[in-house]
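== chain A ==
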Amino acid sequence: MLKLENVTAAYGQSPVLFGIDLEVRDAEAVTLIGRNGVGKTTLLRAITGLHPLTGGAVRLNGAQVEREAAFTRARQGLAYVPQGRGLFGHLTVEENLRMGLPALSGRAAATRAVPDLVYDLFPICRDMGSRKAGNLSGGQQQQVAIGRALVTQPRYLLLDEPTEGIQPSIVQEIEAALTRIRTELRVAVLLVEQYLDFAWSFADRYYVMQKGRVVETGQTADTPTHAVQRYLGV
Partner candidate 1 sequence: QSTVKVGVLHSLTGTMAISEITVANAAQLAIDEINAKGGVMGKKIEVVKEDGASDWPTFATKAEKLLTQDKVATVFGGWTSASRKSMLPVFEKNGGLLFYPVQFEGNECSPNIIYTGAQPNQQALPALEWALGKGYKKIFLLGSDYVYPRTANLILKKHITDMKATLSGEEYVALGGTEFSSVINKIKAAKPDVIINTLNGDSNVSFFKQYQAAGYSAKTLPVISFSIAEQEAQAIGTQLLDGQYATWNYFQSLPNAANKKFVAAYQAKYGKNAAITDPMAHAYMDVYLWKAAVEKAKSFDPMAVRKAIVGVSMDSPLGKITVDANGSLTQAVYTGVSGAGGQFKVVAQSKGVVAPQPYDKLAFPGKTCP
Partner candidate 2 sequence: MPSEPTAETLLDVRDITVSFDGFKAITNLSLQVPRGSLRVLIGPNGAGKSTLLDTIIGKVRPERGEVRFGGQVISRLPEHRIAGLGICRKFQAPGVLEGLTVRENLLLTARRNKGVLGILKAPSAAEHARADELLRLTGLTARADIPAGSLAHGEKQWLEIGMVVAADPELLLLDEPTAGMTAQETAQTAALIHTLAGRHTVLVIDHDMHFVELLKAPITVLHQGQVFREGNLETLRADPEVMEIYLGRPKEAV
């Protein structure tokens, strides 16, 4: 289980997160929504260890990790697909995928290879394996980025707006892939998303953020999307 307790964070002097409580249970899919600038990305970065907390705790399986470096959290099964994809532009697609392997260090059971599942889910990873990742189109990059996160054999997958800039048919494929990842690999997913239809059809639960706070949470099945729309209006 991934659990946040009273997490606060800031940029320089200005606070952006004010006491966030949030949890994602094993193999659960949770979506986090909110207007632009409320702090969703900051929260994901704080969980992965790329942004320092000013207070609160992050627990992975009960163990407190908020003092640990990003790479050790990754080795404990936390994977992150950032907004903007964060591929290594000068490396080939193949190399980008293999860059997921270091996260397996220290995990005895793990096999150190790119799993076939990745190529099944995202054929582009094979077809364009020897191209430089920086030269792919936006949508192509998004698929490689998710594929790379899967190479780390994560237990928790954090996704920051994965449908942004993706063609509709691939959005479907990504949704299908994420669903398979969840059910077959039993990976817990925390999905930040603006595209509510997608978020709702994928996730079990939702959190709504406003100005650095969680203001509402519930089951997606119980709540029609229009009920949360007001949090997203300008």
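Selection rule: all candidates are chains of the complex that A comes from, given by their letters.
Some notes on this structure:
Heads up, the rule we're going with is that a residue touches a chain if its C-beta (ideal position, glycine included) is under 8 Å from a C-beta of that chain, and two chains touch if they have at least 3 such contacts; residues count from 1.
Computed from a predicted model, the values in this text were never measured in an experiment.
Note on chain A: across 1 or 2, the candidate touching it in the complex is 2; the others do not touch it there. Per the touch definition, chain A reaches candidate 2 in the complex via residues 11, 35-38, 41, 83-84, 131, 135-140, 142, 161, 164-173, 194-196, 229, 232-234.
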